[in-house]
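Presenting chain A:
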Amino acid sequence: MLRRPLLLLLLLAGCSKGPQADLQYISSARSLAGEWALVNEQANQGHLTHAYVKTMRQSIRQQLQTNAQSLTEPKSGYGSEIGALLREPDDAPPAALRVHATNLKHVEDSLESA
Partner candidate 1 sequence: MSRTALNPLELTLGIMTAVGGFVDISQLVFSGQAGSMFGYSLISAFAISTIGIMVYGEMCGRVAAVAHQPLFSLMRHRLGLKLGLVTLVASVLSTLVTTAAEIGGLGMILNHLTGAPYMLMCVASTLALMASMWILPFKWIERTYGLLGLFMIVFVVALVAMHPPWGKMAGGLVPQVPHGLSNKQLLNYSYFVVAIFSAVMFPYEAFFYSSGGIEEGWKPKQLLTNRVTSIVGMGLGSLLSIAVLALAALLFAPTDVAPQMPGSVALQTAIPFGKLGLLAALLGMLFAVGGAAVETCMANAYSISQFFGWEWGRHKKPWEAPRFTIAWIVMMLLALAIVLTGVEVMKLVGYAVVFSIVVLPLSYLPLMLLADDKSYMREYANKWLAKILGWLFFVIVTVAAIAAIPLYVLTAGGQG
Partner candidate 2 sequence: MRRDSAIKLVSQLLDLPLIDKDGRWCGVVDDVEFDGTPGKVTRIKALLVGPGAYEGRLPSWAFWLARKIAGTRIARVPFDRVENIASAVHLDCAAEDMNLNRAEDEAGRWIPRWGAL
């Protein structure tokens, strides 16, 4: 509940070239969280093959790692959010993954309007 305003505050306090440079990784991580949620949701409904689910989760995690490592401000609020996303288990509930996506979306929107 407090995470969203906290992220925004941290963002406003530290608004510099860092967050702007990291915007592409934040956008990518936000979308990956959404893709992960969609995969898990469809897997729970039995719509996907085992091989597809396993390899999509692997690819998403790999891409998220790359995004996290590319951040210029890894210790920022959004950096922590991506870290928390990476700590989710492979079969995390879609709703939990979408919370991360929503939080990252708020950061993205603030950066784009700054």
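As a convention for this text, contacts are C-beta pairs under 8 Å (C-beta built on N, C-alpha and C of every residue); 3 or more make two chains touch, one makes a residue touch a chain; residues count from 1.
Regarding candidate selection, all candidates are chains of the complex that A comes from, given by their letters.
Nothing here was measured: the structure is a model prediction, and the numbers come from that model.
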| item | value |
| --- | --- |
| Selected partner (touches chain A in the complex), from 1 or 2 | 1 |
| Of all residues in chain A, those that touch candidate 1 in their complex | 23-24, 26-28, 30-32, 34-35, 37-39, 42, 45-52, 54-56, 59-60, 63, 66, 98, 101, 105, 112-113 |
